[in-house]
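Below you'll find the structure, written out as structure tokens, and then a few comments.
The complex appears here minus one protein chain, its other protein chains still in place.
After this line comes subunit A, so read on.
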């Protein structure tokens, strides 16, 4: 008697069972593909941020050398802001994407850069192109 119930169970519950198994398989596959896509997205996004900050850093170092040679600039606001920007960039945790103040710090760096450009009387209008795709910020 018990054996016969199992057989019917197998038939009647087949649909639900297959659906359940299908879901599990799909979920696993989706997670895998999602991880790959996420990685690509993260790499692209990270590269954008990296190149933006790298640009600010290069700009700051170049101007630091230019201003250093002028004695009158030594104590100016320009120099203070320059040093502050360099400091912020150096302190930024590049290897921690889960850093909780990532966007806040990025915004502070951007603000400092804008202020520096204003003091130097330079228009911040940088465009970067890599392999044809324009990376502009």
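To be clear about the criterion, a contact is a pair of C-beta atoms (placed from the backbone, for glycine too) under 8 Å apart; a residue touches a chain by one contact, two chains touch by 3 or more; residues count from 1.
Note that contacts and distances are computed from a predicted model.
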item	value
Protein name (UniProt record) of the chain left out of view, among "Probable cytosolic iron-sulfur protein assembly protein CIAO1", "LSM10 protein", "U6 snRNA-associated Sm-like protein LSm2" or "Queuine tRNA-ribosyltransferase catalytic subunit 1"	"Probable cytosolic iron-sulfur protein assembly protein CIAO1"
Touch list for subunit A against the chain that is not drawn	77, 80, 84, 107-108, 110-112, 114-115, 117-119
